[in-house]
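The structure under discussion is supplied below as structure tokens; questions concerning it will follow.
Only one protein chain is missing from this complex, and each of the others stays in its spot.
Our next item is chain A:
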Amino acid sequence: MGLSSTRAAELLARDGPNALSPPKQTPEIIKFLKQMVGGFSILLWIGAFLCWIAYGIQYSNNMSSSLDSVYLGAVLVLVVILTGIFAYYQEAKSTNIMSSFSKMIPQQALVIRDSEKKILPAEQLVVGDIVEIKGGDQIPADIRVLSCQGCRVDNSSLTGESEPQSRSSEFTHENPLETKNICFYSTTCLEGTATGMVINTGDRTVIGHIASLASGVGNEKTPIAIEIEHFVHIVAGVAISIGVLFFIIAVSMKYHVLDSIIFLIGIIVANVPEGLLATVTVTLSLTAKRMAKKNCLVKNLEAVETLGSTSIICSDKTGTLTQNRMTVAHLWFDHQIFMADTSENQSNQVFDQSSGTWASLSKVITLCNRAEFKPGQESVPIMKKVVVGDASETALLKFSEVILGDVMQIRKRNRKVAEIPFNSTNKFQLSIHETEDPGDRRFLLVMKGAPERILERCSTIMVHGQEQPLDESAAQAFHTAYMELGGLGERVLGFCHLYLPADKFPETYVFDTDAMNFPTSNLCFVGLLSMIDPPRSTVPDAVTKCRGAGIKVIMVTGDHPITAKAIAKSVGIISANSETVEDIANRLNIAVEQVNKWDAKAAVVTGMELKDMSPDQLDEILATYSEIVFARTSPQQKLIIVEGCQRQDAVVAVTGDGVNDSPALKKADIGIAMGIAGSDAAKNAADMVLLDDNFASIVTGVEEGRLIFDNLKKTIAYTLTKNIAELCPFLIYIIVGLPLPIGTITILFIDLGTDIIPSIALAYEKAESDIMNRKPRHKKKDRLVNMPLAVYSYLHIGLMQALGAFLVYFTVYAQEGFLPSSLINLRVEWEKDDVNDLEDSYGQEWTRYQRQYLEWTGYTAFFVGIMVQQIADLIIRKTRRNSIFQQGLFRNKVIWVGIASQIIIALILCYGLGSVTALSFTTLRPQYWFVAVPHAILIWVYDEMRKLFIRLYPGSWWDKNMYY
């Protein structure tokens, strides 16, 4: 009868729509503002405010003071806002990919309301509604089953149980998760029908609770965010301490406070790599794009690098390591085990098919099977065809289709006259067929089921096509084979048949499956067949790669320990020669307790054992064994395992697909959701989505992540270097009193102009050596910006660059009439507006504007000097250890694009805008572009030397101090 529409509307108003409330999103404006104050922005804000304060002081002294500092302040704010907008845009773009991904298809439900069946959007369901469900439907809310026929549900996304669960209207357990009369929201009904009453909707459903639990698990900072913060701290520390130091020096040198403030601004601007954070964002998103091509969709840009520093991967088994479909793996007939092809297309079935037993077995397999291909898939390859039926029947259907050809035709020729489907009490399935041989009038009874049950019903066994009595030795052979196949973690089925004698069962005989008016014992045993969900073919390689890369792969599965161990062995998670404690005990024939657990490398821990363990014991297991499989674990235990790994200081990647995995995904340093099998909740909680559900894709992701970490190091080293060349002019200006060598605006043109594309280009650099052959970086020891990097960039290359740029500057001044010696302490006179006859080294006199123009030419010269040497810097940063010539000068084409961009931007600034004096660029004589070239060459040669010594003397003093 159901609820009335009005009542339903009332309830809907009270409880809200039946949908999970989406995870709380940070408001866009907050995200935007965060970009505005994050990183170096604060320093630049300070710089801008200092500018305005300086102008304020100036203005109060002299009403007609120039607006230069106001402009500079405005430019600095503009820089902050532009880089902020840029970072925000990048971030938003990458989130958009995800949100489009997580859009749900609106779900429909069949509801009885006002005594009528109606189809409504599932969102409008309310408590008390009566809904009808049939096979294939998604359960629209938490439902108590009122009546049902053969209803089975897939609860895997909730509980992790991969087996279909049958439902009935009886209450069987106190725990709602265990009882049989409740179906859960977002699970699927596999077969049968059910009618039920909605008992919970929306966030109050069991799934809703878990989802809200996931959002409760705190979001930890990503390793790269920590690294960048660390780096910002270093640079800001350097900037502020040098700034304050020189402010004090300037004041004590009797400089005007106003001037000292302007020095301070210059020092801050010179020290802050304005373009760097934007570059990092671009670099990360480039990698994210590259990873997306390799089936890793990254939700959070920073997760790109996290994957690279991963030291433990907790992987699901089903679907990630395996193909997620049952496949025939072994056959046993004629007292012999045959192997079947379990690869993705199964095209290569090589076992002996000439035996008469195989002919019988294949007939049983084909006929005693209810699974069918969905119609209309003629052109689809067999393995990809959609099948109606359970996993093992599907496996058998496809297996026989591959070997025998059109199974449907065979079934048609052998018409089915009676059938008993599989049920859990008798544990077999049986059907009776007419045979296709027109000369044979007998009926054929075929049966399959649990091997021991099948064997019980047999009195003979078929060997080489001949029926033989089932004697003791044959039974023994059967048991050996059964044990062996079971030991491989495979699901074993037994097959038998019987030709019913034509005299007792004439063609007109009516079979009654309830009365069982036909024999079900003394049958003829034909063979065994075992099935497994086989590993993906790319996984063993990927696991080996992980091992080489120092990454521990832990399998966490809800499956049976034996199956789990078998799969672990076949993919290499447990390597061929390592044993568990139990294995050793078996081999030595001693009790498990007597085994020295240090001898064992591998461990299989079940959920039951885990439940009784203290955190310390878990830690011990995680630390002791290098190869671990957790079997029969509940999804909740996954969270415990992740926490255990994190206590080992590991960066943990976790894969998951179910809703119940979401807390673990959230807790992990990087949560990886499955794109195909994954639920939306899992995808929401994850940092990354694996589009093909393939473990091997994770490994390619790790490789990219490591590469990006190395390349970011190079980018930062490249960017930091020129900071010294930008800073030195200010220091020299304050202390020695030279006319200012480079202006603040000019510095911004380097940081945000010529340097941007080259530093992004470094992201395209190939790895120097096999990055998958080294240990994952230690998150506390292997910093992105370490001491050698800072020292080498600042005090070695940076200083050389400063000298080179000063050379260009001195050249310009000397050739115009001011020899270097005359510049010392010239600053005060030089900058006086009323001195219009300043004498140079040759006795000529200069007006203020003439000097100003020369100063701008000096800026341009210094700028060009830095730019030319940054080309050399860019080239040397391609590698950290190898020679440039080993790496290949031309392999990374983007670097050359970067160099070209550098030169073109400088040319435009110098010759295109040379007349725009607002930017303080002037047209520079062409020869000045080459003055710094010797210093550029020196930089290259010096760095080649550094790398040479590092390669020659690994571990030496030089290596320790010079390798960044």
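The definition used in the following text is that a residue touches a chain if its C-beta (ideal position, glycine included) is under 8 Å from a C-beta of that chain, and two chains touch if they have at least 3 such contacts; residues count from 1.
The rule is short, and it goes like this: contacts and distances are computed from a predicted model.
**Q** Missing chain, UniProt name, options "Response regulatory domain-containing protein", "Sodium/potassium-transporting ATPase subunit beta", "Nucleoporin NDC1" or "Probable cytosolic iron-sulfur protein assembly protein CIAO1 homolog": which is it?
**A** UniProt lists the chain left out of the view as "Sodium/potassium-transporting ATPase subunit beta".
**Q** Among A:Ala74, A:Ala477 or A:Leu807, which residue is in contact with the omitted chain in the full complex?
**A** Result: among the candidates, A:Leu807 touches the missing chain.
**Q** Looking at A:Ser241, A:Ser343, A:Gln648 or A:Thr847, which residue reaches the missing chain?
**A** Hidden-chain contact among the options goes to A:Thr847.
**Q** Extract the touching residues of chain A with respect to the undisplayed chain.
**A** Contacting residues on chain A, toward the hidden partner: 795-796, 799-800, 803, 806-807, 810-811, 814-817, 819-820, 833-837, 839-850, 853-854, 917, 925, 931, 934-935, 938, 957, 961.
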